[in-house]
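Just one protein chain is left out here, and the rest sit where they should.
Note that the chains take the letters A, B and C in the order they are written out, and that residue 1 is the start of every chain.
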Amino acid sequence: MPGNSFGQLFRITTWGESHGPALGVVVDGCPAGLKLSSSDIQRELDRRRPGQSEIVSPRNERDEVHILSGVFEKKTLGTPIALVIYNKDAQSKDYRNLKDIFRPGHADFTWESKYGHRDYRGGGRASARETIARVAAGAIARKILQEYAGIEIVGFTRQVGDIAADVGSFSLMSASALRRRVEANAVRCPDAKAAKKMEDFILKVKEEGDSIGGVVEVIAKGMPIGLGEPVFNKLPADLAYALMSLPAVKGFEIGDGFAAVKSKGSENNDVFEYANEKFSAKTNHAGGTLGGISSGLDLIVRIAIKPASSIKKEQETVTKQGEKTRISVEGRHDPCLCPRAVPIAEAMVALVLIDHWLRMKTSRL
Amino acid sequence: MPGNSFGQLFRITTWGESHGPALGVVVDGCPAGLKLSSSDIQRELDRRRPGQSEIVSPRNERDEVHILSGVFEKKTLGTPIALVIYNKDAQSKDYRNLKDIFRPGHADFTWESKYGHRDYRGGGRASARETIARVAAGAIARKILQEYAGIEIVGFTRQVGDIAADVGSFSLMSASALRRRVEANAVRCPDAKAAKKMEDFILKVKEEGDSIGGVVEVIAKGMPIGLGEPVFNKLPADLAYALMSLPAVKGFEIGDGFAAVKSKGSENNDVFEYANEKFSAKTNHAGGTLGGISSGLDLIVRIAIKPASSIKKEQETVTKQGEKTRISVEGRHDPCLCPRAVPIAEAMVALVLIDHWLRMKTSRL
Amino acid sequence: MPGNSFGQLFRITTWGESHGPALGVVVDGCPAGLKLSSSDIQRELDRRRPGQSEIVSPRNERDEVHILSGVFEKKTLGTPIALVIYNKDAQSKDYRNLKDIFRPGHADFTWESKYGHRDYRGGGRASARETIARVAAGAIARKILQEYAGIEIVGFTRQVGDIAADVGSFSLMSASALRRRVEANAVRCPDAKAAKKMEDFILKVKEEGDSIGGVVEVIAKGMPIGLGEPVFNKLPADLAYALMSLPAVKGFEIGDGFAAVKSKGSENNDVFEYANEKFSAKTNHAGGTLGGISSGLDLIVRIAIKPASSIKKEQETVTKQGEKTRISVEGRHDPCLCPRAVPIAEAMVALVLIDHWLRMKTSRL
Partner (left out) sequence: MPGNSFGQLFRITTWGESHGPALGVVVDGCPAGLKLSSSDIQRELDRRRPGQSEIVSPRNERDEVHILSGVFEKKTLGTPIALVIYNKDAQSKDYRNLKDIFRPGHADFTWESKYGHRDYRGGGRASARETIARVAAGAIARKILQEYAGIEIVGFTRQVGDIAADVGSFSLMSASALRRRVEANAVRCPDAKAAKKMEDFILKVKEEGDSIGGVVEVIAKGMPIGLGEPVFNKLPADLAYALMSLPAVKGFEIGDGFAAVKSKGSENNDVFEYANEKFSAKTNHAGGTLGGISSGLDLIVRIAIKPASSIKKEQETVTKQGEKTRISVEGRHDPCLCPRAVPIAEAMVALVLIDHWLRMKTSRL
């Protein structure tokens, strides 16, 4: 019930403040018998961590994961898997100047109002550093999905500011081919040309001490038919919930999404066809679900990410006492959140799918 | 855990097939002491029901609500409130021709695949008729929010196809003024000029045997500060979950939503100000939340609604056996879902807010 | 979260006041494909209803169940099954004299204090009439357990006041043989001799205008190995929770229960043996679980039931205003709750087992 758990059958509970001793996650409900080592998890954390390129935050945190329970002789026990990432040098920086200031776009004001007490160091629990725990848990979900359900999840930066990728042929690529193109550049955009433009633009914005928004898309290939519960746990609802719970995400869509608004039923309906003993459809306007349940076509979702709130450029704001002041958020921030948001969004999609995949085992007698 | 309950502290469980004997909802967690009569609920059901105008389905269902428990001497007991709406003439129509056909855009195929057995009459539980239960439960949530929390929720049709309302001054209106303008026309669009165009366009589409999509916006005024839990139960996440669980909804956004993608941090951050012993902001790009917690500014969310899948226009499809066939979905369908989606979307927003309002009582010692 | 739902994967939500228009239950999570008709449920309700013999309440309620959703063409759909039992003549009796009196042993006082408003007619929601909903839902659980898991559940009256049944040979009987002996007398005690004594004693107590307590035992035969989760959802914990939530139940034990207190480890440990490719044990002090997980041996649980609080014998009490008064609870009450508690307790055991049986499908890869 409190807000730090996610999932029903594959349930994660995350904890930790940005500048506290550690962050972590407990994964409860992971079935017994999965081969698992910390390197399976570290790989995904490395994709998320800062300092990977010029266009993301230059901090150099290693974010090393430790498995404290749930794995014995390299296989999961069916017991909770506790993962912890210790914060290094968390105490070194002095955040006392932020104690009494409400940074624009940040949770400082609402948090202070709600709880009457907050950890002002780097946003505390409201920091995006919290997503470490999600990526770590998501890595386990992903492994099961790949090895036991044949589902591959690939995310990428689809748009930065006005610059949109040309995604014409992505849907025809295999997951691994698409992933190779995604990981080939720092923006994580599979359209190499657009990626170059995005990168240049992000560097320019960074120089201005400003930030820019973008769109991240996640595709799941190899989807089974039947994931998703009718009514409230429709797959698109659970995915929206998962992705809108990420910091800085302001919008979600599945398939044609907002573009479907302008189309007619005769255009938007995906026409069924049957071949090789398999039902399919020529088009995928729906994005892989019908009535909230996966149809076997690729799952396609997108999120709108706002420009990062932490900018060097000076802004007006007020103190806790209501006095006007100006603030330049120093620190090593991301000028565009998209590149690092890709593995995070993938993790959230994985966490939704694993839950429905386990749940589906109980839908029929 | 199964997919037919919504909410944590104010928890609803809905049930019923489109053409079964009845539909209903159990509302568990409504505090004791609320004055409540069936007319409080009927009012909202009447806004949802078909047959209200030329541009919605012409069916004439009364959808009369009965309170079977939880209310005694006109006040809630703190026990579950069971509401039931009996289906009239449900058996009269013959749906046997749909037994073996997968209608494009509908859940027939995924449902059949998942469960191996389905009620093919009018979509069964996958029918949008299921939203009756949500509107009924939402009416109770709404009453508490209005009378005890001072929160007013107003929804409206913001766009139909290409026709967008001019919403410039809506944010300055009181909830009641805005609602009067919304309810003044059949499209439920507060911009009277745009409403006329929308209506004409919907009638044209209807004549073609086709359907058209649209955008519905919901605003909550009188928001307290502090609704929303950090991390997974962020207010935007719970709202996205609630609204994406509605049939035909393909996208969700809060505040500037997808438009924020193109803006810079220095433009998108809402600058705090302090006046009359109150913190506020000049702009509301965020749409009323910061870090997932309500800031006291108006809550503003939007959903993308696809064109209704049921159209008279003939479409290709396949039978359960995989044979090609053509289908014209007869019946009295909605050419545009927006007008009737307005009270439904409002109900879902109310259900999210009541839960967080109750929850907030436990956040501090 | 609110207190009217039970179960995780097979989740029931009950509603209804004793003298309101109806009582009911929504069963969410019943897998699709189960053959189900109202007679499957009615059979169990008939075992629970009053008026079956001299030693239970002489009221003559038919308690007829109606299935309002979830079943189509005689098979479950995988959607919520809504069951309703309308109250007959609920308004006929005048309970106004109880409006201001706190009956000893009843929930009148605590309910009034907690909610500030209560349905005083026959106890409202605190009435044992609420268990109708549990028995109805339990009948569905039971059917699945029998037909798909091979589990048979049999309960019986083991003790009334000082009179205990001789249960020596019950554990060796088949479920059906035991059930025949149980249903052969009004007390539902398989030891015919003790049953006669119990019946005579209950009639004597009834004549005195008093009531008497007892013990009900429930055995589940055909148990698979592996039901129960480690730590909090241990099978004994879930069973205790289920059975202690019944009105008038004051104690719970599994296997030797409180008698184990006096034994030594060397006596209490059940020694494993292996024969016919099956692990077993010579004794069953544990009552069918080890470490909270079913071992394949018979599950054996017992509950202590207090004497019914409603007695004709005059008792002292106070009014809502704090004035002393005397009360004789008129009405047609049960002098001993055990005979009717048997099907209710069986239902609760079934609801626990079905949940774990579904859950077990997700414990291994």
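Basically, contacts are C-beta pairs under 8 Å (C-beta built on N, C-alpha and C of every residue); 3 or more make two chains touch, one makes a residue touch a chain.
Source: prediction; values computed, not measured.
Student: Any idea which chains on screen the missing one touches?
Tutor: So, taking every chain into account, the missing one touches A, B, C.
Student: I'm checking contacts with the chain that's been left out. Which of C:36, C:68 or C:305 qualifies?
Tutor: If we include the chain that is not displayed, C:305 is the one touching it.
Student: Given that one chain is not shown, which residue among A:13, A:110, A:266 or A:289 touches it?
Tutor: The one listed residue touching the chain not shown is A:13.
Student: I'm checking contacts with the chain that's been left out. Which of C:256, C:298 or C:346 qualifies?
Tutor: Residue touching the absent chain, from the options given: C:256.
Student: What is the set of chain B residues that contact the non-displayed chain in the whole complex?
Tutor: 1, 9, 29, 31-34, 78-79, 144, 148, 230, 358-359, 361-365
Student: In the full complex, which bits of chain A touch the chain not displayed? Write them out.
Tutor: Contacting residues on chain A, toward the hidden partner: 1-5, 8-9, 11, 13-17, 20-24, 26, 28-29, 32-33, 66, 68-70, 72-73, 75-82, 84, 114-119, 124-125.
Student: Which chain C residues would touch the chain omitted from the figure, given the whole complex?
Tutor: Spelled out for chain C, the touching residues are 1-6, 8-9, 14, 102, 104-107, 109-111, 113-116, 125-126, 130, 159, 161-162, 205, 210-215, 225-226, 228-234, 236-245, 247, 249-258, 260-274, 277, 279, 286-287, 289-295, 304-311, 313, 315-318, 322-324, 359-360, 363-364.
What we mean here is this: only the chains that are shown with their structure count from here on.
Student: Taking all residue numbers used at the chain A/chain B interface, answer same if over half belong to both copies and different if under half do.
Tutor: Looking at both copies, the contact residues mostly coincide.
Student: Suppose each chain is reduced to the average of its Cα coordinates; what separation in Å results between chain A and chain C?
Tutor: 46
Student: From the mean C-alpha coordinate of chain A to that of chain B, what's the distance rounded to whole Å?
Tutor: Distance between chain centres: 26 Å.
Student: Send over the residues of chain C in touch with two or more other chains.
Tutor: 1, 9, 29, 32-33, 78-79
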